[in-house]
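Inspection log for the structure reproduced underneath, given as structure tokens.
A single protein chain has been removed from this complex, and every other one stays in its place.
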Amino acid sequence: MHVENLTLAYGADEPVVTGLTLEVPQGRMTAIVGPNGSGKSTLLRGMSRLLKPQTGRVLLDGKDIHQLPARELARQLGVLPQGPVTPEGITAAELVSRGRHPHRGMFARLTSEDQHAIDEALAAVELADLRDRPVDQLSGGQRQRVWIAMVLAQGTQHLLLDEPTTYLDLAHAVDVMNVVHAAAHASGRTVVTVLHDLTLAAQYADNLVVMGGGQIAAQGRPVEVLSEELLAEVFGLRATVVEVGGAPVVVPDRRVSA
Amino acid sequence: MTAVEQAVKPRTLVLGIAFAAVAVALALVSLSVGTTKLPVVDVVRVLTGGGDGGTRLIVLELRLPRVATGLLVGIAFAVSGALLQTLSRNPLASPDIIGVNSGASAAAVAVIVLAGTGGGNISGLAAKVGIPLAAVVGGLLATLIVGVLSIQRGVVDAGRVVLIGVGVAAAANSLVTWLLVIGDVTDAGRAAAWLAGSLNARTWSDAVPVGLAVLVLLPLALTFNRSLEALVLGDDVASSLGVRVSRARLALLIIATVLAAMATAGAGPIAFVALVAPQIAQRLAKSDRPPLMTTAMLGALFVTAADLVARNGLEVLRVGPYELPVGVVTAACGAPYLLHLIGRQQKGR
Partner (left out) sequence: MARRTVALAVLLLVVVVAFAASLALGSRWLGLGAVARALVDGGGSDADVIVRSLRLPRTVVAVLIGACLGVAGTLMQGHTRNALAEPGIFGVSSGAALAVVLGLQVGVVESVGSTVWCALIGALVATFGVQRLAARGTGASPVGLALTGAAVAALLGAMTSAIVLLDADTLDGYRFWAVGSVSGRGLDVAVQVLPFAVVGLVLAAINARDLDLLALGDDVAAGLGLSVRRARFVGLVAIGLLTAAGVAACGPIGFLGLLAGHVARRIFGSRNTWLIPAAALTGAAALILADVVGRLLGGAGEVQAGVVLGLVGAPLFVVVVRRRAVAL
């Protein structure tokens, strides 16, 4: 996946992302981090065709995503935006089955291939036992995993996730990140996810993209990118970065007022 | 939670003051125009206690009740709509839709039709009851039914209130259409005029009840302002912020419906004010919910302006000396403006 000179704006407002170019490594997990308002979610929307770019293009295997038919694109690129709506009373399996939409004919029933993809996705997020439970009765972490299963069932080579761990406590966030990580490393998918937790991002990502003011401030392996200088410059955060088990951990400095 | 700590935004405050100023200005204009044109200065003089007998009669006895009813009814409908929309988190929820106005209308139309030429024996009794009283009773009765049916295990669920309200409204509305069909055509005409909402020939006996309702209930609603702010964020957040959700909601529902019932009794179910005033105020104030006082002022402004147009519009256009019901004008003017605002907001997104 290749992003070329992308400029994104909402309506006639000032661009949120300006002239951004990015190469997404194949079969790896890329995390996009950055302070609030830095344009990370906007970039993800631009990469997934939810937002039409003002300039530039996004290439998927050499083809501009805006030139592809919508269903064709949905067979190659899955996206989980923020704030999906859970219909009342829908079961986990039913929700996941909707991920098969791009593969189905107008009135066709679910094929055994669809069924297989749904089972596999539910197994991948470890919710196979809860498949017939209504989603609104699941815990926050389980619910988020059902939604991830839905995009997994879509069976795409590329996955874009917008803050999949929001509102989750650390244990549930780790559950979700394990699933996402496995999607890249066990199944060879290209995963791009927006995250707000720097330490979590550094723990899991192969490639870290740091956004600031609608531009890429830094990019590379987390150990190389995540420095105290960068945190001060981009986030305005005074913090100490320590390395634990090969991954950087951000420890914010306490500001004790005298 | 910053949303709860926040004081009134300057933008909202300025808007509210501006709306109030325009409403007062329009009220003065409204007091000065009519068959006898009076200079605004004379009107002000009368209002401050001066003026000669003839002018005093025209302003205080003939025109002021109408103008005051308009202002008060505008406030009542607007606040009622703002409360219901906030409580149910549904922009379509307003007393027009959830049964209050319909209940009031059914009772009022029953009086009009049954006391009219087609009423037979019932007519004497029905006529004595009077339309405003019937409307209040009908509106409150509908509210009571909705309220009792909505309470379950001691909890009032806002979504359920709205849907049950719609059900009760539907029943009351069919009663209205049926009464219109069985009634004599002149009675049906009178009923239709009342249903459209009118400020024509209002007296102090129309204005005072609405005034009392506004005087008591508006401040009461304002004391719940903090609860409302928290309720916007969802029930769970609200109760974690120390709001007793169920009690606050029940109190606010009662305030909203009583305001609407009293307003309907005063001027008929003036269309759309309750729905549109909160939406416009919210959009102009760029707020996450309709700001109560600003909405109230906008309601007063809206109804007063509409009444001015209703009284003089057709004459100015030289269609003839007809007077339109004010409800026709509120809908005809409010709807395009709301459409404009929605369109602008969607473009900006």
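Worth a mention:
To keep things simple, chains are lettered A and B as they appear, and every chain counts its residues starting from 1.
Definition applied: contacts are C-beta pairs under 8 Å (C-beta built on N, C-alpha and C of every residue); 3 or more make two chains touch, one makes a residue touch a chain.
The structure presented is a predicted model; accordingly, all values stated were derived computationally and were not measured.
Of B:59, B:72, B:193 or B:292, it is B:193 that touches the chain left out of the display.
Note on the undisplayed chain: of the listed residues B:92, B:218, B:232 or B:284, the one touching it is B:92. Residue in contact with the omitted chain (choice from A:27, A:81 or A:213): A:81. Considering the whole complex, the residue from B:217, B:231 or B:276 that touches the absent chain is B:276.
Where chain A meets the chain that is not shown, the touching residues are 11, 45, 48-50, 70-75, 78-90, 94-95, 98-99, 101-102, 106, 150-151, 154.
Although one chain is not drawn, its touching partners on chain B can still be listed: residues 88-93, 97, 149-150, 152, 157-160, 162-164, 166-168, 170-175, 177-178, 180-181, 185-186, 188-189, 192-193, 195-196, 271-272, 275-276, 279, 322, 324-325, 327-332, 334-336, 338-339, 342-343, 345-349.
The rule we apply is simple: only the chains that are shown with their structure count from here on.
Chain A and chain B have Cα centroids separated by 48 Å.
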